[in-house]
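Handing you this structure, nothing more for now.
Removed from the display is one protein chain of the complex; every other protein chain stays in position.
Read from first to last, the chains carry the letters A, B and C; within each, the first residue is number 1.
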Amino acid sequence: MVYALCFVLFVIGLYCALTKKNIVKIVIGLTIMEYAVNLFLVLLGYRKDGVAPIVEEGAGPLEFLARSVDPLPQALVVTSIVIGLGVTTLAIALCVRLYEKYGTFDISEIRRLKG
Amino acid sequence: MNTLLIPLLVAIPLGGAFFIPLVSRKVRVLADIIGNLATLSVLVIAVLLFQVRTVYSIGGWNASVGITWVLDGFSNLMLVIICLISFVATLFSSQYMERYTAKYKFYSLFLLMVAGMNGVVMTGDMFNLFVFLEIASVASYALVAFGGNHEELEAAFKYLVLASIGSTLVLFGIAFIYGATGYLNMASISQAIRTGPRTPILTLAVVFFTVGFGIKAALVPFHPWLPDAHPSAPAPISAMLSGVLIKALGIYALTRVLFNVIGITPIYGAVLITIGALSMVVGVFLAVGQWDFKRLLAYHSISQMGYVVLGIGLGGYILASGGKQSAAMLAILGGIFHLANHSVFKSLLFLVSGSIEYSTGTRQLKEMGGLLEKMPLTRATCTIASLSIAGVPPFNGFWSKLIIIMAAFQGGYPWLAALTILVSFVTLLSFIKVLRYAFLGHLPESLKAVRESPALMSIALVVLAIFCTCMGLLLIPGAREMILDPAVGALANGVGYAQAVLALR
Amino acid sequence: MGIELYLFILLVFLIVGALIAVETKNLLSSVISLGAIGFGLSIAFLFLRAPDLAIVQIAVEVVLLIFLIRATIGRDVIPTKGHIHWAGLLIVCLLTVGFFAFGYYAFRSLNEFGTPIISAVGNAPSNKYLADGLKETGSANIVTSILLDYRAFDTLGEATVLFAAVLGALAVLRGRAWSKREKDK
Partner (left out) sequence: MNGMTVIVKTVTRWLKVFIFLYGIYIIITGHLAPGGGFAGGVIIACSYMLLTLAYGKEFTLKRLSLRAGHHLDSSGALLFLVVALFGLGSGGIFFANVLQNRYPGAKFTLLSSGTILISNIAISLKVAASLFLIFIILSVLRIVLVEDGSQKMIQEEEEE
């Protein structure tokens, strides 16, 4: 059920990126898609009544192993958040430059190249 | 000794890319020198490592715990292709890129792209594949927009949006795979999938991978970015994008995941055949009507990628449905050989278009004409490349198309063979048009002062033209066993990949 | 219920935020709803026992918001007009619905929420990280030990992506793209 809600978020982002006419909206759609994937990865690693994957001084290793949430998806998501930031930054730079050239964010007016 | 060289394939381009902005703001020529040296040394290393089959564990962590690099036949072939084309492209760009400002940024991004592709081709880990996919993609978005004009920015934005959707889908697919198996290492995933049940989540992951990598490879339902992005980039970058980027990020990754990680089934094979045939036909018919030289070439890239996917998909289909083994191997051989050939002649064609644009300042075929006398060398190389792509014997394109057609006949699909021949014929027509309008006819008044392109650019053209002429020789028995068959074997091995990797370790 | 219930409410909040961000006419409010989604996500990470991610997400969200607001402020003067053709919209809607239905069907073959795959697969790498991470890398924070030791190569790649993106953005935003010789032509 939680997975499905996360997937709804992803589909909303995809819908936004595919149908919107405003280039900033498209970038927002891309960002929402990324958020959904990140959340999905972390959801995959959650353990009921788990603890954060940080070893406390004096904690028993076996108990930690049995109770900690999955650390690998968290490490992956740190990487993927940064990658997302990079791509979004580049996209914003392109948007700013496109606005400078065309004077609009409307993609139906940014159409010099023929299909 | 050899194991020490493997990390350098990624470390040298990365180091070069980080180092160029530090030093070359003051001394401009350093960017040229570092860029060319980096690609040359990577090429040398790739050739030295060509016969090496090994698994390299990064950080010394074994197998599934850390990240591994796997060098097998297919990876080695791709590495050599990537490094060769990138070396020629840097050679070309040291003079060509004088047209633009901020050359050091160009070289830095270029090397990042090379590092990303090398990483994708070598890696044996799903998430690492995604990370390096993104390095190469991000660098290529910026390079498409390098000219900074209206068209370049628009094309780059379109490319960025579609390709980012593709990357996100790939990441989602990786998340599914991780949720179903608990591993990220390709060999471990493959083993877990083979022993466990095939759940619907795997099918969903395959759909996501097909769409995601399909966008990167510009196969037909997902192609709209390519005819804008490839012509808009500077010529050496067009050569890189069409020549190797769509292959390394799209076709290599897709086939690696489908064949070696998840395991090919008749349905996946049929999907690949359909997409391939569709790309082949749609690409070539869209190309015929184009008058912009680079745009025409870009549409032909879609069509030629169709050949590659058709060949590999046909092989996978026959393998999975238990057909004739020899026909399957032949089909995959045709696909991979055409991939190698296409990267050579399509890069050459884009470099030729760059060379013409450098001298005449136009890309429109209708504004050219009579360049035969003025640019003899460009004309000769262009003819060779055109004949190659159209599949005229003795050039390399002929042999790979012939193999695909033979495989289609042997496998019992004569209509696919007929389709291939038809598309090949239309390609020939379209390139006769190019040769006719660009080089024959009478010279317009405005182009009287045109001169042949500078020395380094010409050298780059000639190197690739020699490869175009000679690559047919790869099919003679000794060379074929050494170079092409290991690559075919790596793919045809299917989920046997896991054992192969475990045995190498 | 506990955390699951909170998470459920938070996800509904995220979805509503996303819908607002997608459908609102004003660009600035759209950007700000995106910020709300980001901060909500950061809280969700806290619930899911991922404090590292919560910090990274909140920091990144601040930066992203600053960039987006600077990019859009004062520039949405001309409202975008022109709608997608209704047939196209219908196809997109049908595709997304079908896509969602298939996804929902497929998700049921995943492990149930709250029991990660590592509890079923004994020799999954994550179990090794949890068991030996402190001993082998000396880092008490297992996520850091994965990021910078076990899978440090990914982190190098991640830093490189950021480097490429920044260099690319600088290249895109540079004042003059063509050299003087070319301008004279």
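Note that contacts are C-beta pairs under 8 Å (C-beta built on N, C-alpha and C of every residue); 3 or more make two chains touch, one makes a residue touch a chain.
For clarity, every value in this text was computed on a predicted model and none was experimentally measured.
Novice: When the whole complex is taken into account, which chains on show are touched by the absent chain?
Specialist: By the stated touch criterion, the chain not on view contacts A, B, C.
Novice: Consider the whole complex, including the chain that is not shown, and state which of C:L7, C:L27, C:L41 or C:V60 touches that chain.
Specialist: C:V60
Novice: Which one, B:G60, B:P197 or B:G322, makes contact with the chain that was left out?
Specialist: Spelled out, the listed residue whose C-beta touches the missing chain is B:G60.
Novice: Considering the whole complex rather than only what is displayed, give the residues of chain B touching the chain that is not shown.
Specialist: Counting only chain B, the missing chain is touched by 3-4, 6-7, 11, 14-15, 18-19, 21-22, 25, 56-60, 101.
Novice: Against the chain that's been left off, what residues of chain A make contact? List them.
Specialist: 52, 54, 57, 78, 82, 89, 92-93, 96, 99-100, 103
Novice: Which positions on chain C touch the chain that was left off?
Specialist: On the chain C side, contact with the omitted chain comes from 51-52, 54-56, 59-60, 62-63, 66-67, 70-71, 74, 77, 134, 136-141, 143-145, 147-149, 152-153, 155-156, 158-160, 162-163, 166, 169-170, 173-176.
Just so we're on the same page, only the chains that are shown with their structure count from here on.
Novice: Give the chain pair, either A-C or B-C, that is connected by more C-beta contacts.
Specialist: More C-beta contacts join the chains of A-C.
Novice: Using mean CA coordinates as chain centres, what's the gap between chain A and chain C in Å?
Specialist: 1
Novice: Return the residues of chain A touching two or more other chains; collapse runs of consecutive numbers into ranges.
Specialist: Where chain A meets two or more other chains at a single residue, that happens at 14, 18, 44, 72, 76, 79, 83, 86-87, 90, 94-95, 97.
Novice: Hey, what residues on chain C touch two or more of the other chains?
Specialist: If we look for residues of chain C contacting two or more partner chains, we find 103, 107, 110, 117-118, 125-126, 129, 151, 154, 157-158, 161, 164-165, 168-169, 172.
Novice: What does chain A use to touch chain B in their complex?
Specialist: Against chain B, the touching part of chain A is residues 10, 14, 17-18, 23, 26, 30, 33-34, 37, 40-41, 44, 72-73, 76, 79-80, 83, 86-87, 90-91, 94-95, 97-98, 101-102, 110-113, 115.
Novice: Could you list, by residue number, the parts of chain B that touch chain C in their complex?
Specialist: Touch list, chain B to chain C: 14, 17-18, 21, 58-59, 61, 64-67, 98-102, 105-106, 108-109, 112, 115-116, 119, 127-128, 131-132, 134-135, 138-139, 141-143, 145-149, 153, 156, 176, 178-185, 192, 199-201, 203-204, 207, 361.
Novice: Over in the complex, which chain A residues touch chain C? Could you list them?
Specialist: Checking each residue of chain A against chain C gives 1-9, 11-16, 18-22, 24-25, 27-29, 31-32, 35, 38-39, 42-48, 50-57, 61, 64-65, 68-72, 74-79, 81-90, 92-97, 99, 103-108.
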